[in-house]
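In this view, the complex is presented without one of its protein chains, the others remaining in place.
Up next, chain A:
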Amino acid sequence: MDDVVLHYQPGSAVRLSCLLEQTEKLLEPFTCRPPPVFSPWFPTVAAEHRLPIRPAKPAPQITSAGVTLTTTTATENKLQTGNPIISAETQPEQTEEPLCITETPNHLLPVRSAPAVSHREHPGTEGDGSPVRRSWSVFTQKGVLLQKSLSKHFHRLVSVHRLHLRQRAKWVITQQNCRDVEKVWRSLSRSVRSSGFPPCNANIRREQAEIWVFCDVLYSEQVGRLLKDELQLSGRIHLSVHKLGTIFSM
């Protein structure tokens, strides 16, 4: 330590000793106080335990089980005779409850006032607002009277082709069914927004001048009738399924 020089006014010995005492005190090293242990204001356990993330939307629930139309009896008949026979037991509208889809209510998401239209937007593919390939989906059955019955002819077709009632089928509307495909597309979009159709989705193929309407096999007859009535289509519209192609016309 360097020397410390004390400057004072002479006159009083008492005052000098007092000054020396004060100076010594000032030159004493500071007392070291150990810092207190840091404790976070949030619980340590929670900090270590990180909760995972999950989709806010719940998985779809399929509340009641449905089975394919082709039962053992029908299969056996087909094998034995080579000609499929539709037994009364295989009629789904009487004996089997079709699959019913309900979505678990989600309290974490705002209630959608107009759930009929759902535009899926992925980064990189969206944003241009191009009407070239607009599509929509309907998940609500509100306001639609779903007919669970199939006509005998259609029921036979379903059995022959061994289709699942929840398999998607496609109605194709072409220029032969209407004069202006764009006009039909607009009115179809309006109907869908107002939940006028059972669960289905569609898109317009402008390069082919066609409208494709996808729906479950179970509702395809009803959808076909609705399409013809509401859109005032002329001629026959065709229903096709994946791999098989056109299976039904109306």
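For this structure, a couple of remarks:
Methods note: contacts are C-beta pairs under 8 Å (C-beta built on N, C-alpha and C of every residue); 3 or more make two chains touch, one makes a residue touch a chain; residues count from 1.
Note that contacts and distances are computed from a predicted model.
UniProt records the chain missing from this view under the protein name "Mitotic spindle assembly checkpoint protein MAD2B", selected from "Mitotic spindle assembly checkpoint protein MAD2B", "ER membrane protein complex subunit 1", "Transforming growth factor-beta receptor-associated protein 1" or "Rab GDP dissociation inhibitor". The residue touching the chain not shown here, chosen from A:H7, A:R33, A:R50 or A:R179, is A:R50. Although one chain is not shown, part of chain A still touches it, namely residues 50-62, 64-68, 99, 101, 104, 108-109, 118-123, 126, 139, 164, 166-168.
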